[in-house]
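Complex shown without one protein chain; remaining protein chains in place.
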Amino acid sequence: MIAYALQQLINGITLGMVYGLIAVGYTMVYGIIGMINFAHGDVFMVGAYVGIIVLTAFSGMGIAAVPVGLLVALLVSVALCGVYGFTIERAAYRPLRGSFRLAPLISAIGMSILLENFVQTSQGAKDRAIPEPIPGGFTIMQQHGFVVQMSYMQIAIIVTTLVTLGIFTYIVTKTPLGRAMRAIEQDAKMAALLGVNTNRVISLTFVIGSALAAVAGIMFLSYYGVINFFIGFNAGIKAFTAAVLGGIGSLPGAVLGGLLIGLIESFWSGYATIAYKDVAVYSILAIVLMFMPTGLLGRADIEKV
Amino acid sequence: MTALLEVRDLVMRFGGLTAVSRLSFTAVRGEITAVIGPNGAGKTTVFNCITGFYRPSEGEITIHREDQSTLALHRLPGFAIAKRGRVARTFQNIRLFGGMTVLENLMVAQHNRLQAATGFTLLAVLGLGRYRHVEAEALERAKYWLDATGLTKRADEPAASLPYGAQRRLEIARAMCTDPVLLCLDEPAAGLNPRESEELNALLLKIRAAGCSLLLIEHDMGVVMKISDHIIVLDHGKKIADGTPAEIRTNPAVIAAYLGEGDDDDLDVPVAAQ
Partner (left out) sequence: MSDVRSAQGGRDTLIRYIRDAGGVGLLALAIFVPFIGLRLHGETNGLVLHYRPKLLVIGVVLAMLARLLVLIWQERRVHQGRAAWRAARVASAGKYVAPALLASAALLPLVPGIANFYIDLGVLVMTYVMLGWGLNIVVGLAGLLDLGYVAFYAVGAYSFALLAHYFHLSFWECLPLSGIFAAIWGMCLGFPVLRLRGDYLAIVTLAFGEIIRLVITNWISLTGGPNGIYNIPHPTFFGLNFNLGGGPGTFSGFFGIDPDPKQLTTYLYYIIFFLALLTNWVTLRLRRLPMGRAWEALREDEIACRSLGINVRNTKLTAFAIGAMFGGFAGCFFATRQNFISPDSFTFIESATVLAIVVLGGAGSQLGVALAAVVMIGIPALLQDLSIYRMLFFGLALVIMMVVRPRGFVSTRTPSIALGKRQQISSELMSEGHG
């Protein structure tokens, strides 16, 4: 049934966009300093929380214009998550740069645990919910009584992601900052010798990555309406999986991986059992990597002998 | 004069780039064969094909054993070339087990022989079987090569802490501990001072005398001309000359190749040879 498949496609793309945005943050950090920023998923969670707090503050002040509220929430969240990303890098990763490879990984895991429990203890372990910010949608087609719906929220998410990715691509490809980032990715030592301020660029990478996670957090909040302190873990792992699936270090790969994982989840839930959707995602990851050890778009790792 | 290693119509392509095209040569048992050529001539690629790090696009690489049987190296997985073909190698950028001691490096090299004596490790864990005996033998072999390379005093130091020249020698000692019939050396004299270079020559001749054939890539013509029995010259992935050092010295194609594109390092080769 085409209609049903179409609906899964729409849902999958929406979800995939959220994953893709988070995955870009993973892949950026990986590309530039070669570490897995395990706390990235939790920055996404912080972003969602900041969003719900701003929206609550708005409704507390009696301002009813939801789209304005969402926009402000988005901006505040982007700014604060940027601060989070900056601080995390300075406090937990920079002192470990250039040392043992596993040390930053453990530090990042510690940071992830810290953030989760910080939010849990400060905001409580309960699920927090908001009413649907932009209700409604339009019908794309009808078939045998099955209605294919695309909600305004889904459109908003897809548009926001594309705009965000557009701005991001512009930064990476056209600005001096982007050039410096790519230079460090190629050869950090050489870039430093040529006058690139490595520390500043790495800090900014974290800020930008965290800002993207904040956008994803706001979209998650407004799409699902319910968040808790633990959403960062699951979304983080999925996004990391997406980044690896696409080929870690590759920016288009991250988006592609995110979309694929969104689609796998949505189609698996739609056609097979929802319980095993994550198993399906992870199994497909393992199978893809068996045949393409550096992911779909990752650079093949030629052994220099 | 019997062939030990036979390379026939070897082709190695990377994407659209042909690094080695239709190369054929033979390394004779008991000889030192040198592969020379300007930078980018494809020497290391040939090495990597022989030692199994690259799978050749076309062609055959064969080892002729003493019992007249042959072994097709290009069909073997990388590690089996060292294990079954008994071809050992060193690397242009030294690859030691830096966090392990010099002696440990030499023991790791004897892995296959030692592992066979452990009774699937199970017996050896329990202290049973003939492992102890075999390990003592391995230790003797390690000591022999430590002595031969002048590293006995440094046996218990971590390999990464050795000076450069000693690291080069250790890599050769480690390769020799695998008990090879053919030792492939990728620029063994690179970065050595003249005295160390002399010592290296002596070591290589000693290895040949012990019955192991050598195949070496070298830039240092002092080493090549002095000790090689047979030289193969590559340029742009093709063989342009093949003969004794004396023949190579006067070969016009070789001189042209070096004068045409060699850098200063290479320029003095034919000049020095005249």
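Here the chain labels run A and B in written order, and each chain numbers its own residues starting at 1.
Following the convention adopted for this analysis, contacts are C-beta pairs under 8 Å (C-beta built on N, C-alpha and C of every residue); 3 or more make two chains touch, one makes a residue touch a chain.
Nothing here was measured: the structure is a model prediction, and the numbers come from that model.
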Checklist outcome for this item: Checked against the full complex, the residue among A:Leu74, A:Ala92, A:Val172 or A:Leu297 that touches the missing chain is A:Ala92
Checklist entry - Which residue among A:Gln123, A:Gln149 or A:Thr198 touches the omitted chain? => result A:Gln123
Next on the checklist: Given that one chain is not shown, which residue among B:Arg55, B:Arg75, B:Arg95 or B:Arg130 touches it?
Outcome noted: B:Arg95
Item to check | Sole contact to the chain not displayed, among B:Ala124, B:Leu204 or B:Ile248 | outcome: B:Ala124
Item to check | Positions on subunit A where the hidden chain makes contact | outcome: 30, 36, 49-50, 52-53, 56-57, 59-60, 80, 83-84, 86-87, 91-92, 95-96, 99-107, 109-124, 127-131, 233, 237, 240-241, 244, 248, 273, 275-276, 278-279, 282-283, 285-287, 289-290, 293-295, 301, 303, 305
Item to check | Contact footprint on subunit B, counting only the chain that is left out | outcome: 51-53, 78-83, 88-89, 91, 95-101, 103-104, 107-112, 114-115, 118, 121, 124-125, 131, 139, 143, 152, 155-158, 160-161, 174-175, 178
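Quick note on the criterion: only the chains that are shown with their structure count from here on.
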Next on the checklist: Quick check: how many Å separate the C-alpha centres of subunit A and subunit B?
Outcome noted: 49
